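In this view, the complex is presented without one of its protein chains, the others remaining in place.
Letters A and B mark the chains as written, and numbering starts fresh at 1 in each.
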Amino acid sequence: MPIKPISQIPKFQNGVGAFILNCKRIVLQVDKAGGSSEGLRNFLKLRLNNYATAHSKIEFTVIQKAGHPVVKGEFINGSEKAICVRNLNIDNVENKINLLRESSGETLRKRNNKVESINESVRGVWSPLHTEPSVRHKI
Amino acid sequence: MNSLIRTSARKSLRQFSTSSIKFNSQQIIASEEQALKSAPLVALHERLNLPSSYKLGTLAQALTCRSSYKQELAHNYGLNILGKNFLTYYVSEHILATYPRLPLPVLNAAVASYISSDSLYAVGKYAWGIESDDTTALSKYLNEEAKEHSLGKLRFLPISQTDEAGVTKLSSRDRKSIHPAAAYALGVRSIIGGLYLSTKSEEVTKKFIQDHILSRKLDISKMFEFEQPTRELSRLCERQNLEKPVARLISETGRKSDKPIFVMGIFSGENKLGESYGSSIREAKIRASVNALKNWYLYKPTTVSVPSDKDYKPSVVDHGIVIV
């Protein structure tokens, strides 16, 4: 055969076409009686119902376990992020949950370029061999 | 505080046992009431922005493979075929309309890139976040997990991958067990099939496929491998009644040095067909031929419309691949 195909797997670009919320599940781990869990307990009592209704794309799970309270986010790319919310009040707990909800699930890393793109440059790469021969640099 | 404690009714162990698989001829689709109790199922429905006419029971059916232990639930065999037909048609229609002259082997490879099992596995697992139901019946019982909870997870019988070194398994593997990638592909195709079945609208299904399957980036220009590019190009010119292709040197540098660069162009009469570089004249010529062939095969109309569009404008009908 004169032409052989080389197979590739397409790259997923969330938000081009459909956008899928990266956070799929938030696990709220709470202690029944511990003092450090008070903020999270209040959140569960007063706000969880409305919060879960407003963000129906996320599954909320409550686990009761002795120790400090933890909120854990699970993401579509398979990663997990856990935040300890001991001694935080109800507003700060909600902020931490918002943080998980808005996170992409990727590990944080330093970005060296202002723009990162998987597309080729539209302008092309400058070539010294295509300049006018009279002004071309001679070695 | 009562709300914190998970209160699920105690079920007898037998209900979760895998050994009591029943092969019922009448398979039921989970009722909405049952399905609503499965948080992952409801969340998946919301996450994919499925229309309200898409019943949760149908979504649960799409996630039940034939090999699942929940034999009483309807499985996704039919939905999978429907979804597969939709996917194959709309994906190849899209690629053909974008690149009308794409050779068939590359076209097939491009379609496979979008909808092969591995590709759909990536969609199901890492884009839609579908989880597989791989906790054992016993641990479900011990966790007091509600029976409906697993409706929102992909149910299939996985092939056991616990081969120990030096141990040969003599018993044949269960015929119904499938690879996770195949199971995820079944699930994704069935969700698309279920979308058509629920809405009975080809437009909605097409939009869904465009948004979720075709929106991923695939560079088709990197999928070619030519065996005899110069020969194929001269054959192409002969077929298209163009003048014979000739390679000409456009510029060069460092011919006598360690690292020379030559830029060659392929010309047919007065027209330049392609151009490329190389560290020898021969290499540059071959690269330029490949470039010329790609310019031909990857022709793209300025406005792309597919046949299923309402305002479809026909573009080029390709004569076919060059045979050398």
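Observations on the structure shown:
The working rule: a residue touches a chain if its C-beta (ideal position, glycine included) is under 8 Å from a C-beta of that chain, and two chains touch if they have at least 3 such contacts.
Note that in this section contacts and distances are computed from a predicted model.
Protein name for the hidden chain, per its UniProt entry and selected from "Nuclear pore complex protein Nup85", "RNase III domain-containing protein", "General transcription and DNA repair factor IIH subunit TFB5" or "Trafficking protein particle complex subunit": "RNase III domain-containing protein".
Taking the complete complex into account, B:N85 is the one of B:N49, B:N85, B:T135 or B:T253 that touches the chain left out. The missing chain, though absent from the display, is touched by one residue of B:A127, B:L197 or B:I213; that residue is B:L197. Annotation for subunit B: contacts to the undisplayed chain at residues 77-79, 81-82, 85-86, 88-89, 92-93, 96, 104, 107, 196-197, 200, 202, 239, 243-244, 246, 248, 250, 265, 267, 269-272, 275, 307-309, 312, 314, 317-323.
We take it that only the chains that are shown with their structure count from here on.
Averaged Cα coordinates give subunit A a centre that lies 23 Å from the centre of subunit B. Considering their complex, residues 1, 3-6, 39-40, 42-43, 46-49, 103, 105-106, 108-110, 112-114, 116, 118-119, 122-123, 125-129, 208, 210-212, 214-219, 222-228, 232, 250-254, 257, 261, 263, 277, 321-324 of subunit B touch subunit A. Note for the complex: subunit A touches subunit B at residues 1-14, 16-18, 20-21, 24-25, 30, 32, 41, 44-45, 56-62, 64, 75-78, 118-119, 128-130, 133, 136, 139.
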